[in-house]
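First, the structure itself, so that you have it in front of you.
Here the complex is missing a single protein chain, while all its other protein chains stay put.
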Amino acid sequence: MQLQLLFWMCLLTVYSIIATAVTQSIEFPEWDWGDELTTAIGVAIGVLLVFRNRSAYDRWWEARTLWGKLINDSRNLAVKTAAFAEIEPNDRQAFAELLIAFPHALRMHLRGQREPMPNVAALYPEFDEAQHRPAFISLQIFKLMNKWNRGNKLFTSIRILERHGNGLLDVCGACERIRNTPMVSSYLYITWCSVILYCLAAPWPMGVNFGWYALPIVLLSNGFLLAMEVVAETIEEPFGTEQDDLPLERYCSSIESFVRDTLA
Amino acid sequence: MQLQLLFWMCLLTVYSIIATAVTQSIEFPEWDWGDELTTAIGVAIGVLLVFRNRSAYDRWWEARTLWGKLINDSRNLAVKTAAFAEIEPNDRQAFAELLIAFPHALRMHLRGQREPMPNVAALYPEFDEAQHRPAFISLQIFKLMNKWNRGNKLFTSIRILERHGNGLLDVCGACERIRNTPMVSSYLYITWCSVILYCLAAPWPMGVNFGWYALPIVLLSNGFLLAMEVVAETIEEPFGTEQDDLPLERYCSSIESFVRDTLA
Amino acid sequence: MQLQLLFWMCLLTVYSIIATAVTQSIEFPEWDWGDELTTAIGVAIGVLLVFRNRSAYDRWWEARTLWGKLINDSRNLAVKTAAFAEIEPNDRQAFAELLIAFPHALRMHLRGQREPMPNVAALYPEFDEAQHRPAFISLQIFKLMNKWNRGNKLFTSIRILERHGNGLLDVCGACERIRNTPMVSSYLYITWCSVILYCLAAPWPMGVNFGWYALPIVLLSNGFLLAMEVVAETIEEPFGTEQDDLPLERYCSSIESFVRDTLA
Amino acid sequence: MQLQLLFWMCLLTVYSIIATAVTQSIEFPEWDWGDELTTAIGVAIGVLLVFRNRSAYDRWWEARTLWGKLINDSRNLAVKTAAFAEIEPNDRQAFAELLIAFPHALRMHLRGQREPMPNVAALYPEFDEAQHRPAFISLQIFKLMNKWNRGNKLFTSIRILERHGNGLLDVCGACERIRNTPMVSSYLYITWCSVILYCLAAPWPMGVNFGWYALPIVLLSNGFLLAMEVVAETIEEPFGTEQDDLPLERYCSSIESFVRDTLA
Partner (left out) sequence: MQLQLLFWMCLLTVYSIIATAVTQSIEFPEWDWGDELTTAIGVAIGVLLVFRNRSAYDRWWEARTLWGKLINDSRNLAVKTAAFAEIEPNDRQAFAELLIAFPHALRMHLRGQREPMPNVAALYPEFDEAQHRPAFISLQIFKLMNKWNRGNKLFTSIRILERHGNGLLDVCGACERIRNTPMVSSYLYITWCSVILYCLAAPWPMGVNFGWYALPIVLLSNGFLLAMEVVAETIEEPFGTEQDDLPLERYCSSIESFVRDTLA
C-alpha cells in the first residue's frame, strides 16, 4: 500500500508544483469562488469516501469474524471429540490431521495457491485430485463422524459434533463470497473519478488566489483523500498478503497447535 | 446504467449551456446569495443520497449474502448426503438433480422467466405444471429425505440434513421479499425531486455570478448527483441482468459443478 | 401523506408570503447574520431528521422482514407437513385452514379490526370468543402437531415442524412490539419543534436581506424539511393502510394460495 | 426530564441575558471570528451528540427488544405447555404462576425493588430468601419441566419447551448488562464539557457582534443542544420510571393476562 500511495503522491506533487508555477507566471483573472469549488466537491467526495471506507472495513471485519468462527469451531470440535467420542487412536489422529488441514487448505484456496499437503495426502491418496480441497476435507470429517455414529461410539452426541462441522463449510462459503464479490463497480468508478478530478483541479484556483503558500495545503488534502481511497482498496480484499490483510498463517498455526494439544 | 446516465447528462449539458448563455446575454441583477442556495440544497440532497445509497447497497449486499447462503446450504446438503446417507445410486442421482435445479429455478423465478428444465421434468412429470417451481423442488427434496428417514437409511441424522433443506426455501422467500419490496416510494419521490430541482436551478445563479467559468463545475456536480441517484436505482434491484447486478448464472453453475463432483 | 403535506405547505406558503411582504414594506435594519441562523439551525435539524428517518425506516424494514419470515415459516410448514406427516385428509385440511387463517388474524389484530373468519370458526366454534386470535390459532396448530406426534405419524420429525411453528408467534410478538412502541417521545417533540421554528423563522431574515427573490428558496427548503418529517411519521407505523404502509393483504393472499397449492 | 431541562434552560437564560447586557454596556473590540467559533465547535458537538444519541437509542431499543423477546418466550411457553404437556391441573397452575411471576420479579430486580410476591411464596416458601429472584423462578420452571420429562408427560417434546425457558434467563442477563454498563465515561465527560463550554461561550461573541437581536438565537441553539444531551441521558437508562422509559408494568400485565387465558 505504502509504495502505491508514495507513487501517486510523487506524481501529484510534481503536478501541483507545475500548476502553481503556471498560475504564478501567467496572469489569471482572480476567481473569488475557488473555495466554493473546493468545499462543494470536497463534501461530495467526503460523503463517498466515508461510505466506501465503511463498507470496505465491514468486509474486512466480517472476514476476520469468519476466521474467528473457524478457530472457534475447530476448537470446539477438538474439545468435544476429546470429551464425547470414545474412538481409537488411529481415528483420533486422522481427525486431528483433517481439522488441522482445513484452515491451511482454505487459506490456499482463497489465495489461489495449491501447495502439496502431505499429511492429508498420506491418509487420503485421492486428495491430490480433489477440485475443491476444503470441501474434500469437510466430507472426510463428516464421514468419520458417520462411521463413529453408526459404530455407536458417540452415544447420542452426533449432533453435538456435527453442529461445528457445519461451521467449516459455512466459513469457506462466506470467505469465497467476500473474495469473489467486488464492491459495486459503479461506486468504485465514481469514487476514483471524483478523487482524481479533485486532485487535478484543486491546485489551480488555490494557486491563482494564494500562490505558493497554498502548495502544502493542496498536497496535504490531496494526500489525505488518496490515502483514504488506497486504504479502502487494500482493506476490501482481506485475504491477500499485504500489510493490513489478515494474518491467515497465524490463525492456521493457532488452530494447529490447539488441535495437537487437545487431541494428541 | 451508463446509457441512462449518458442520456441525462446530455440533456443537462444542453440545458446548462442555454441557461448560462441566457444569463450572459441578459442583464441580471447580481445575487450574492447564489452560493447559499447551492450549499443549503446541496447538503440536504447529500444527506438524502447517502441515506438512499446506503439502503440500496444494503439490499444488494443482503441479496448477495442470501445467494451465498444458498451456495453454502447446497454444498452442505451435498456433502452431508454423501457422508451420512446410505442410499441407492438412483436416489442419489435424483437428489443431485434437485439440488442443481433449485438455484436455476430460483433464478428464473426471480426474473419472471420460465424456461423448461428437462432434467427435473424427466424425474417428476408434474413439474411443468407447478406454479411455484422452487417450492416444488424443495418439496421433492423433503420427500426424498422423509423416504430415507422412514427407510432407516439416515440413522438419526435426519435433522442434520433437514436443517440445510430449510435454507433453500428461506433464501427463496427472502429473495422474493427484496424483489417485491421497492424502496419507500416517498423517499424515491423526494430524492428525484431534489436532484432534478437542483440540476435545473444550479446553472442560473452560477451563470449570473461567474459566467462561462462556472459551466464545468455545474456539469461536474450535477453529473455526480445524477450518477449517485442512477447507481442507487440500479443497485436496488439486484436480481436483474444489468452491469452491477448479481451474476446469478455464475452462482448457479458453481453449485452445479460442486454437487456433481460430490454426489456423482 | 400527500394531503397532510399539501395542507402544511399551503399554510406555510401563505405565511411566507405575508412575512416577506412585511419585511419589504417596513424598513428593517439589515442583518448580516441571517445566513448563520439558517446554516446553524439547518445543520442541527438535518442531523435530527437523518437520525429520525433512519430509525423510522429501520422499523419499517424490520416489519417487512417479519412478514417475510411469516411467509417463509408458513411455506416451510406447509411443505414439510406435506413431506413428513402421514396424516388423514381431514387433519391436513384443518392444518391448511389454520395456516391460512394466521396471517389474516394477525393483520386484523395489528389494525385493531375483528372481522369474522368463518373457515376457522367452522372448525373451532370457540374461536369467536378468543381474546388473542393469532395465539388461539397458534395453539391449535401446536395441538394438531402434538396429536400427530403422539399418534406416531411424524416419525421423529416433530422438531422439524415445531421449529417453524414458533415463527408464527414470534412474528406476532415482534409486530406488536413495533406497533405498540412509538418513537421516543422526546425526539418527536424536539424534531417537530425544530422544524416548526425553522419554518416560522426562515422567511424573516431571508426576506429582509434578499426580498421576493428569497421566496422560492424558502418554500423549497421548508417543503423539503416538512416532507422528510411527514414521511418519517408515516413510515414509523408500517401496519396501517396508507400509501407507503406494508401491503399486508397481498402477503396474506400469497400465503393463502401457496398453502392451498401445497396441502390441497 | 422536562423539569431537569427547564431548570438548565432557566439558568442559561439568566446567564445569557447578563452576558449580553455586559457586552452592550462595555465597549468590546469587534471580533469578526465569532461565527467561526460557533461553527467549528458546533460541528464538533453535533458529531458527538449524534454518536451519543445513537448509542443511547440503540440501548433503549435493545432493551425494548429484550422485553419483546420475554413476552414472546412466555407466550410460546404457555401455548406449548398447553399443547404438548399432559399434566395435572396443579402443575399447570404452578407453572402459570411462575411464568407470570418472572417478569414482575425481573422488573423489580432491574429497579432495585423487592416487593413481596405472595403467589410464588405460597408455592415455594424458600422464595422469600432467594438472592436472585428471577433465577429462582427460572430454576423452578426447569425443575417442573424435568419432573414432567422424567414422568414421561412431554413425549419427546422437552427440548421444544426448554428452548423458550432459556429465553427467560437470557433476557434477564441482557437487561442486567444494559443496566450495569454505563456509557463509556470519557464520552460522557467530553460531551458534557463541550455542551457546557459552548453554552457558556456562545453569548459573548454573539452579543458583541449582534447585540440583543442575538439572544433568541443563542437561547434556541443552546436549548437544542441541552435537550439532545438530556434526552440521551434519560434514554440510556431504559428501566426507570421516567417519561420515556419502558412501560415495564404494561408488559408484565400483558404477559399475565395472556398466560392466565391460555393455561387457566
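When the chains are written out, they are named A, B, C and D in that same order, and each has its own residue count from 1.
Please note the rule applied: a contact is a pair of C-beta atoms (placed from the backbone, for glycine too) under 8 Å apart; a residue touches a chain by one contact, two chains touch by 3 or more.
On a predicted model such as this, the values are computed, not experimentally measured, just so you know.
All shown chains touched by the missing chain in the whole complex, by label: A, D. Within the whole complex, the absent chain has one touching residue among D:M9, D:M108, D:L123 or D:I190, and that is D:I190. Checked against the full complex, the candidates D:I158, D:M206 or D:V231 give a single residue touching the omitted chain, namely D:I158.
One of A:S138, A:N166, A:S194 or A:T262 touches the chain omitted from the figure, and that residue is A:T262.
Considering the whole complex, the residue from D:A94, D:L169 or D:A214 that touches the absent chain is D:L169.
Counting the whole complex, the residues of subunit D in touch with the unshown chain are 31, 33, 36-37, 39-41, 43-44, 47, 51, 55, 131-132, 135, 138-139, 142-143, 145-146, 149-150, 158-159, 162, 166, 169-170, 173-174, 176-177, 181, 184-187, 190, 194, 197. Remark: the residues of subunit A touching the chain excluded from display are 1, 35, 38-39, 42-43, 46, 49-50, 53-54, 57, 60-61, 64-65, 68-69, 71-72, 75-76, 79-80, 82-84, 155-157, 159-160, 163, 209-210, 213-214, 217, 220-221, 224, 227-228, 231, 234-235, 243-244, 257-258, 261-262.
By definition in this document, only the chains that are shown with their structure count from here on.
With angles rounded to a multiple of 5, the C-alpha fit of subunit A against subunit D returns 145 degrees of rotation. Residues touching across the subunit B-subunit C interface largely differ between the two copies, under half of the numbers being common to both.
Put simply, the C-alpha centre of subunit C and that of subunit D have 23 angstrom between them. Centroids of subunit B and subunit D (each the mean of its C-alpha atoms) stand 37 Å apart. Looking at subunit B, residues 39, 43, 159 sit in touch with two or more other chains. Taken pairwise by the contact criterion, the protein chains link up end to end in a single open path, with no chain closing the loop.
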